[in-house]
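All protein chains but one are shown at their positions in the complex.
The block that comes next holds chain A.
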Amino acid sequence: MKLFVSEGNPHCVKVLAGLEVTGVKCDVQLVSHEERVVPFLNRPVLPVLLLPSGQHLFSPNAICQYLFEVVGKEASDDGNQLLEWEATELQPAVLQALHMLMLQGKSGEAGTVLKGPLGWLEQYLSKRTTPFLTEETVAVADIVLWAALYPILSNSTFEAVVGELPSVRGWFKRVSQVPACEAAVQRVLQGKGLDALKNFLQKQPAPHIQRRDSPSSANATEMEDSELMMTEEEVEVAAQAWSKGLPDCSDSTQKKHPILPQEGKRNVLVTSALPYVNNVPHLGNIIGCVLSADVFARYGRLRGWNLLYVCGTDEYGTATENKAREEGLTPQEICDKYHAVHSSIYKWFQIDFDYFGRTTTEQQTEIAQDIFWRLHERGYLLEDVVEQLRCENCQRFLADRFVEGVCPHCKYPEARGDQCDKCGRLINAVELKEPQCKVCQQTPEIRSSKHLFLDLPKLEGELEQWLEKSMGSGDWTVNAKHITRSWLRDGLKPRCITRDLQWGTPVPHPDFSDKVFYVWFDAPIGYLSITANYTSEWEKWWKNPQQVELYNFMAKDNVPFHSVVFPCSLLGAQDNYTLVNNLVATEYLNYEDTKFSKSRGVGVFGDMAKDTGIPSDVWRFYLLYLRPEGQDSAFSWADMALKNNSELLNNLGNFINRAGMFVSKFFEGHVPEMVLQDEDKRLIAQVCWELKQYIQLLDKVRIRDALKCILNISRHGNQYIQVNEPWKKIKGGDDDRKRAGTVTGVSVNVACLLSAMLEPYMPTVSQTIRDQLQAPAHCARAMLYADRGFLCSLSAGHRIGTVSPLFQKLESEQIEALRKRFGGQQPDEETPTGKVPSSTVNSAQPKPPAAAAPAVNASVSAADPEKAKQLAAAVAKQVRTCAKCQIKNNPIIITIFPSTQ
């Protein structure tokens, strides 16, 4: 055991006195203040006691407690309490006082700081009957408190300012007389008095004077909600702009198809990752791409942008073939069936696509083959031989999941083609011993076949240049930038773009006539071909980077295919393609502390949402409220009920309903005359400010944050009604009645603005509000268009319709039933103590749809075992990357390039 101390460090007085008093044997080593004895602490901290176990004690109080325990004096509640008080109350005050006195020469203020703690101690001691703090003899608390107070009470400067403290001084004197204490002081201060501490104090960070008042990071967010300070001028400007009312613009909000880029307009093309056709999307998929893109598209249209939103189902690939075999249908029938399922789910969620297409079209073949030939002509494709397993009986190459055999590592007999379930190691299907086709149990053969690779390394320089420009000028989410950069940092490798399958876009090259394109190459081309199905003039969107701004929405697993791989295809094709300007990727949405799982029946899937009886708008609201922006979030039934009841019902719905009801009940359904007073103007300015925030946030695609602005406005509105009490004033005199009129009129206009702001989030509710208020059709667009701001859109005399409640309460029984039905986990609350903790957390991500299903391409030629080994390692790395992408459908093929390349 070893004790490290430094000279002139007041904390060392504690431990040295403790050591002397207890007589514990221990080496003492003197080191400098800067010595970092404890490796894991950021700053050098002393004293430190190195325990026999090798652990470091760096808290002087814990060291003292330990020393006393070693000699059999255990901690008591009384002692503990004094030590805690010393650490939290006394010590900060003492350090601050010493800092003020020794370094700043402010003795008066130093005394003030100490008054509280010293007063408390005086009172404590005056009630004690023992000579020392807790007992008849010196205990740990005496040593700790005495040493803490030593620099203060031994200094005459403090005498005048801290005042008479008879009990404290009496006790202090008694402890000082203990020989151990005197020796400790001598050892630390070296007879130089308090000046010895100067050096130490200078090295310490300045104590926080405001420490107690400074908000902790926890309530910092609450602070943001607090009232906003606005100047008179700002308030006046907002009020004047409001009073002008709606402009007479009658520009139609009707969409005219086909939407094409227009000169002089902001032309925005929005895509959402293409959901894979044979999965029913779950809530995580929906919020991750289609819903997020829908909110942005609706917002863009309100802002008057010339916007096109396209999406569709991704239909080619092994997974579809397998599904078809399972259900006894053809792949095309499977696609037709599930495309309809997808369509109806998105329709229920009110996803307002301009066009929802699919990838199995002629246009897809045409465009994909065109891009292929352009890449081929420009020398961006490489040829190589890949080894694969082929089942002659089934007449097809086997995907990894369709091979089983003996694990080459652990001899487990039922290892899968991609991984062994027993030893967990990744396997290349061709390495399996005694491989078997899972469908027919026959032994497949190893066949080598020629494949084509996209030469990504050759395109790397051009890609980097473009990325720098796109990321610099557009809005890329942090995760999108990060994932892209890490891909580039690891270096790009050629990627296989062909496969031995039937269900896909045929490769047009005569040497590869029995092959199709790999989905990752094929699927993103779907964006182009789907647009081509929408309009024959699709090139005006896709070969027009000068006029078009492209937004891609997706979950983060899809980022590399949109930021690296697909752009490389387009850059290499050299046909003036529109490349992504803004890449918006969400994190993952989990389900009640676990992941969505179709096979286990956990989670809510798109087709079940409508069976819950909860309106589509409420689903949209809650999913957007917890949109995984910046970090993962989790869907929870209880929280959904809470947000519905508190935010929608009690806040938003309550405000809008009250505003409308007052007009109906007190003013016969006509908006009353409004004479603005300061208070009304202030509310208008506040609402304007929130509206501005909303626009700024949505321009940057901060969809979740912008939703909070809407809720803030209705909160302000509720407060405004509460303070002004129109329901009381309406019964008063003339002035009061006029006041009630103004408050009601302003409120109902705020409700009208809310309907506009709600349109992207809750389209049905938004429309219902406008219907109830009989608001002019163009008011939503008018207020969000350009920077017009909050306008009085329902002027005095306007007649409103019938007002009724917008939301319904979600009862806890109803929610509990839903939670049980959809398999949410029980919260941990009721778990009895003593059970083994579960360290395995079900935290894996939900499977998002893959627009471009990534595949790990690599293949091992048995000819060169050494090289194969190296590559296997590289592949293992790539596979890990791929595990993140959650796509396991594709076989892993390991490739070795001939040495000539």
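Rule of thumb we're sticking to: a contact is a pair of C-beta atoms (placed from the backbone, for glycine too) under 8 Å apart; a residue touches a chain by one contact, two chains touch by 3 or more; residues count from 1.
In this text, contacts and distances are computed from a predicted model.
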Which one, "Rhotekin a", "Two-component response regulator arr9", "Glutathione S-transferase" or "GST C-terminal domain-containing protein", is the UniProt name for the chain you do not see? "GST C-terminal domain-containing protein"
Per the whole complex, from A:Gln81, A:Gln240, A:Gln465 or A:Gln774 the residue touching the absent chain is A:Gln81
Which one touches the absent chain: A:Arg303, A:His482 or A:Lys543? A:His482
One chain isn't shown here. Among A:Pro39, A:Gly264, A:Gly491 or A:Pro510, which residue touches it? A:Pro39
Which chain A residues touch the hidden chain? 39-42, 51-53, 55, 57-59, 61-63, 65-66, 69-70, 75, 77, 80-81, 83-85, 87-88, 91, 208, 211-214, 216-218, 220, 478-479, 482-483, 486, 489-490, 556, 587-588, 590, 593, 630-634, 827-829, 831-839, 841, 843-845, 883-884
